[in-house]
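Moving on to chain A:
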Amino acid sequence: MAENPIIEVRGLSKHFEARQHLFRKSSTGAGVLKAVDDVSFRIPKGHSLGIAGESGCGKTTTAKMLLKLYEPTSGSFLFNGKDITHLKAKEELKQFRKQAQLMFQNPFEALNPRFTIFRSLLEPLIVHDIGTKEERAALIKQALEQVNLIPAENFFEKYPHQMSGGQLQRVVLARALIVDPIFLVADEPVSMLDVSVRAGVLNLMKTLTERLQLTTVYISHDLSLISYMCEQTAIMYLGKVVEIGDTMSVLQKPKHPYTQALLAAVPSPDPDEEPEEVLIKNHVPSPINMPNGCHFQDRCPYTEAICREKTPELRQAETGQIVACHMVTPFFDRKAEREEHVI
Partner candidate 1 sequence: SETQTQPKSTDTPKTEPADAKSREIRTLQILSRPQASAPDEYERANLIAGAMKELGINAEIKAMPYEQQSDIVWYKRDEWDMTGWQMAARPERLDPDEFVYNLFHSSTAKDGYNFIGYNNPEYDKIAEQQRITVDREERKNLIFKAQELIASDVAYLFNVHPKLKYVYNHQVFDPNSVVEMAGMGIRNIWTYLNAAPIGQQKNMILNSNDSVQALNPFYISGAFDSWVTELIWDRLMRIDKDGLPKPWAAESVTWKTDTLIEIKLRANMKWHDGKPVTAEDVKFSYEAPLTGEVPMYKPFVEIIDKIDIKDPLTLEFTLKRPWAAFETASLSKLNLVPKHIWGPIIEDLKNKPENAESYQEKTPIGSGPFKYENWKFKEEVVLSANTEHFSPPKIEKWIMREIPNTEASLGMIENGEINFLAVFPGDGQLLQQKVEASPNLTMVTTTDLGFQFFAMNHRRPPFNDVAFRRALAAAVDRDMMAQVVYKGFAEPGDSVISPALPIWKNPSLPYPSGGVEEAKKILQEAGYEWDAAGKLLYPAGKKEELGK
Partner candidate 2 sequence: MSLLEVNDLKIYYKTSRGISKAVDGVSFAVDQGRSLGLVGESGCGKSTLVKGIIRVLAGNGIIAGGSVTFDGTDLTKMAESHIRQVRWKDLSLIPQAAMDSLNPVYPVIDSFLEILMLKGKLSRADAIQRAQELFTMVGLDTKRLRYYPHEFSGGMKQRAMIALALALSPKLVIADEPVTALDVIVQNQVLRVLKNLKKELGLTLVMITHDISVVAETCDDVAVMYAGKIIELGPVSRVLKHSMHPYTMGLANAFPNLKKTESTLISIEGSPPDLVDPPKGCRFAARCPFQIEACAHEEPSLVSVGDRHFAACHRLDEIAVLQAKAKEVDTWRKIPS
């Protein structure tokens, strides 16, 4: 908390208009879909934040806002201390684009199928007007070697469909790193990869981000991966951050009932371990037109009247992390101030 945050997000929200079928009553109905609702966090330089949560809770939407692919509905986003929420100026935007990069979930999709690997890596260099022709070739070679694609020349003229998923994901990483970014968002970077190659990419990312002092956001629904990769962890539920803090505290001593359920549900590779009982109810409510109060109210085993009336605010738990739950209140001695909701 002492260091200057490179990323600071204040009350970021993104709302979508929900669509509906013309003739049939749908289970959801028309209305506003709050994909991301009032999310705040701070990441100091060189640190990494993991965002976890079930499908549709708004992880990707958050990531896209961080990369300015989506304009937030409200809230602000500070990058390097500068508010760039509504940045429009071409040059500054380009500067930001050079510094912030994304690593995609699906490597098969992330590369233009009509471009060779060389061409794909060349694009960002052309766009940012980096280097001469020879320098560019050298940069590309270096980038490929950095991600262990050796000898790099062998891959220059290959098309994406001629390569394996693990190799492609490395190319995607190389492309992200070739412009020397300081901020990297990885949205489920290995979920499409096989277990045996997954570890390779993860280890590579881990060492590279550490070596290059990158600030990273790592998005996954897999808590074990987050625990492996990140220092801090945020748990999202239906557009809201319900628990955020040091990975150790969040994953070892979860406070929010949802986090607890999530952890209980993770299967263990140890066949002798007895699976824990997951207490929450099945039904995932529709994200459209959320009711008042806690988003988790319908599934929570501890729900009381207050949960249906008031949206819980984030408070610091004694274990260090910040939690949004009314029922945990007795454990808190003081209400955390808004400024300190963040790490």
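Keep in mind that, in the parts below, a contact is a pair of C-beta atoms (placed from the backbone, for glycine too) under 8 Å apart; a residue touches a chain by one contact, two chains touch by 3 or more; residues count from 1.
In picking the candidates, the idea was that all candidates are chains of the complex that A comes from, given by their letters.
Fair warning: this is a prediction, and the values are worked out from it, not measured in the lab.
Touching chain A in this complex, out of the candidates 1 or 2, is candidate 2.
Listed in rising order, the residues of chain A touching candidate 2 in the complex are 24, 26-27, 54-55, 164, 166, 194-203, 221-225, 227-228, 248, 251, 261-273, 275, 278, 280, 282, 284.
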